[in-house]
Each structure stands twice: as C-alpha cells, then as structure tokens.
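Complex shown without one protein chain; remaining protein chains in place.
Up next, chain A:
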C-alpha cells in the first residue's frame, strides 16, 4: 500500500485498484474544528481535480478535490454523525471516500509523503 498527496492537501491511499481519499493532518489543522462533511454518493464518476466533497469548519467551507479519476465505491457515512473524526484521525478513520481508479498513471503527478512534508514545510 502506498500513499500520495496533492498540493490541495488531499491524500490517497492505494490498495490494488482502490483508492481511499481524505484530507491531510496539516489541512485539518488549518481548517480547525470540522462541523460538517458532505461526501460523494456511491457510483459517482469523478475526474482528477473534480469537486468531490465539501468540508465545513467553524471558519470556512472548502471543496475537496479528487486526486485521481475514478468511480466512487463508498462515502464515509460515519462523518455525517461525527465530523470531528476528520480532526482526531484525518489520515485514518476520518477518510472521505473510496473510489476505483480508472487511470493509475495519474498517481505519477502526485507527491509522496516525503515530498508533501517538504511542500508543507515551505507554506
């Protein structure tokens, strides 16, 4: 399993053809207390860069973009009742959605963990 990051602070964890998407620990820290998350429905087709989900904190509402193209397998239903999971475990239980990748080569344009850490350090 490997993990990639975007410059918009989404992460995607790859397991075969399936990717799990969420927002980074840095992103949740910037947003502050998350109060609402809108995840995509099963079956929704997404292109790389599409608005896939919405995350709302006390401070602001932000779009979450899909790091790759694919079809949504599942949105994280737990976030409806417990949006705070994004704060407490952003890169684990606080995942947003899973999708089947239609073009794994798109992963090549993303950052690995080391590159993302370096990217965040410069912000």
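Keep this in mind: a residue touches a chain if its C-beta (ideal position, glycine included) is under 8 Å from a C-beta of that chain, and two chains touch if they have at least 3 such contacts; residues count from 1.
As a convention for this text, contacts and distances are computed from a predicted model.
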Response to the item:
Answering from "Fe-S cluster assembly ATPase SufC", "MBOAT family protein", "Iron permease" or "glycine dehydrogenase (aminomethyl-transferring)": the UniProt protein name of the missing subunit is "glycine dehydrogenase (aminomethyl-transferring)"
Discussion item. One chain isn't shown here. Among A:14, A:35 or A:111, which residue touches it?
Written reply: A:35
Worksheet item: Residues of chain A in contact with the chain that isn't shown?
Response: 33, 35-36, 56, 58-59, 83-84
